[in-house]
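Shown here: the complex without one of its protein chains, the others still in place.
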């Protein structure tokens, strides 16, 4: 299994801050999610971090125990 | 008598922060001072305040109990 | 000299932090600080900041290093809260100590612009009993763009 993390408002949409998913290609992982959540995750302003490192590439394959975080636009300070 | 006040480095030059002088036209008052002090007081960067109010005019006549302050360029903060 | 950069998960005492910072950098003539606090304007009942541990503090540390590389400072402090806050609570404190006043102003200003628009925080506010995620403002990006 792999883990998806949802930051900020994405957690509201996902109904939780994280979710266990089957390992495998990211496009297959997303296709198995609720369509509105998958669409929000694909927003070009949403950045991703794989195991704590930012990744620009979306053509990922999630391995066992991988953690992929979805990071919407920030609003700090 | 009138009083001259010397601020900042002018006090060092005058040997004191203030000096009693005979009332009368300012040019006569200055003429009675040490020449190097008079010269320093006439520097165009030195502003003057008569009885606490800034005055632009140097053609003053000092009356009894008048206080004329000589204000060299400031250096605060 | 390294920046003092901290991600605070509990309330911090901004006055004590600034006092300590100014005392530690008495060779600097000037200290500029920015304090951001939860507005006590009656509208917002609570505020929550979320962070992402693997990125947030490292990002703040990189910002600190960038600021130190850009201006000749004697000291730099960057504190940022995460977690739940109430009106009046400090959110962020940035302080820059420098020999020259203009450097301290520019450094603090730059650090705030970049914390606002680039740091890995997500903010939501509670108003009228309802939580709402705060979207980044165009103004925040424009502020950052001033620095080229």
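Going in written order, the chains are labelled A, B and C, and every chain counts its residues from 1.
Criterion: contacts are C-beta pairs under 8 Å (C-beta built on N, C-alpha and C of every residue); 3 or more make two chains touch, one makes a residue touch a chain.
It should be emphasised that the depicted structure is a prediction, and the values quoted were computed from it without experimental measurement.
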item: Missing chain: touched chains present in the view; value: B, C
item: Hidden partner interface residues of chain B, rising order; value: 5, 7-9, 12, 49, 51-54, 69, 71-77
item: Interface with the undisplayed chain - residues on chain C; value: 14-16, 18-19, 22-23, 26-37, 39-41, 87-88, 99, 101-102, 104-105, 108-109, 112, 116, 143
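In the analysis below, only the chains that are shown with their structure count from here on.
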item: Between chain C and chain A, distance of the C-alpha-averaged centres to the nearest whole Å; value: 27
item: Chain A-chain B separation of Cα centroids, rounded to whole Å; value: 76
item: Whole-Å gap separating chain B and chain C, where each centre is the average of the chain's CA atoms; value: 50
item: For chain C, residues contacting two or more additional chains; value: none
item: Chain B residues counted as touching two or more neighbouring chains; value: none
